[in-house]
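Every protein chain of the complex appears in place save one, which is left out.
So, subunit A:
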Amino acid sequence: MSLAEESSVVSVFTEEEEESLNRRYTLWIKEALDELPHNFTITDPFLSGHPIVFASLGFLKMTGYSRAEVIGRNGKFFQGPKTNRRSIMEIREAIREERSVQVSLLNYRKSGSPFWMLFHMIPVFGRDDGKVINFVAVQVPISGRDHHRKLTSVGDDVSSLDHSEFVFGSCRREVCFGNFVQHRALPVECDDDEQGLEDWEYCEASESEKLRAVEAINNVLSVLTRYSELSGRLVCGKRYCLRGVDCLSSSLVISLGRIKQSFVLTNPCIPDMPIIYASDAFLTLTGYKRHEVLGQNCRFLSGVDTDSSVLYEMKECILKGQSCTVQILNYSNRKDKSTFWNLLHISPVRNASGKTAYFVGVQVEASCRNTESKELRPETKQLSVVGAVRVAVRSSFMVTC
């Protein structure tokens, strides 16, 4: 399966993704990371899509991509049809639970050829607030010639698998039975051996490969720690304090990042009900930057001509813990400083305790409401944001320890 013929992979990263590391670790971080020999990637869970924001030169060489083709992608990009589903689930759960994981994984290069590697990932926490700032993943290629399990085909004697954990892979033209076969001893004709490895069910890494992974992780972490000291915003490999009450878990942020429409989450338990999450679409709609809106009450969107009775109606609903939809005049911070009619729907959202934890506000710019026949009704679309937020919030507190 060659992807060479596929339409060219374009660079997809945004400015935020490009700048993600610089902001936390100073402008010298990328240069410092480039000096490490290992294969690794660094992701930012607070950006929509949980993208890769750094890929080492070793990683690029291993996968055959250029940096521009990798930054902005989610790690799933390197998985393919034969990647073990259970391993994918383990990684997904480690991210959701904000902990480390080490698992053998089949990935695919740009050329389409598969390769096995030992995937070792750790979270990196902010020292002050215990938030997950990044995930660092190291990839150590494993040959697994001695230690892998091949999928058997129909007609194979299944019982032979019961005895030994490892079954030897077979070259296309020569089948190697019996003893462990050393690299050197393999017949020269077995150069298309790689074609079989997609079908290996599992590929165990050797002890030395595992040690190399740990060493690499430690090296990357110490570079990040050192440069975070320079910027004054320390990170470390362990969580030193419990997340603040208004601090969203990275898994919740990742879930919310899947929702592409404009919405905010506010916290009614904190004085003045500040915004604690704003989607990218909200920022685009209103023209504000994320740091300008987080911690603020939504009233900054109102202005001189905003109907105060509508504001009153909203306040009443919030106090009663009810949903409501209003049409409200908002003032944007876009270049033209235009106003827009916002068909705003707000609703209380409960977490796993069953109690209201947040309010969600979903904004639809009135002029943009198209009733195209192929799309969902605008009302349905708006409510689907509420639904998706409910699922995300309810699940996010049910993280196993």
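FYI, contacts are C-beta pairs under 8 Å (C-beta built on N, C-alpha and C of every residue); 3 or more make two chains touch, one makes a residue touch a chain; residues count from 1.
We take it that contacts and distances are computed from a predicted model.
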| item | value |
| --- | --- |
| From "Gem-associated protein 6", "S-adenosyl-L-methionine-dependent methyltransferase", "Large ribosomal subunit protein mL43" or "GDP-L-galactose phosphorylase 1", the hidden chain's UniProt protein name | "GDP-L-galactose phosphorylase 1" |
| Touching the absent chain when the full complex is considered, from A:N74, A:S111 or A:S222 | A:N74 |
| Identified contact with the non-displayed chain, of A:S87, A:S143 or A:S323 | A:S323 |
| Residues of subunit A (touch criterion as defined above) contacting the omitted chain | 1, 3, 6, 48-51, 72-74, 76-81, 85-86, 89, 92-93, 96, 108, 151-155, 158, 161, 201, 254-255, 257-260, 323, 347, 349-350, 352-355, 373-377, 379-384, 386-388, 390-392, 394-396, 398-401 |
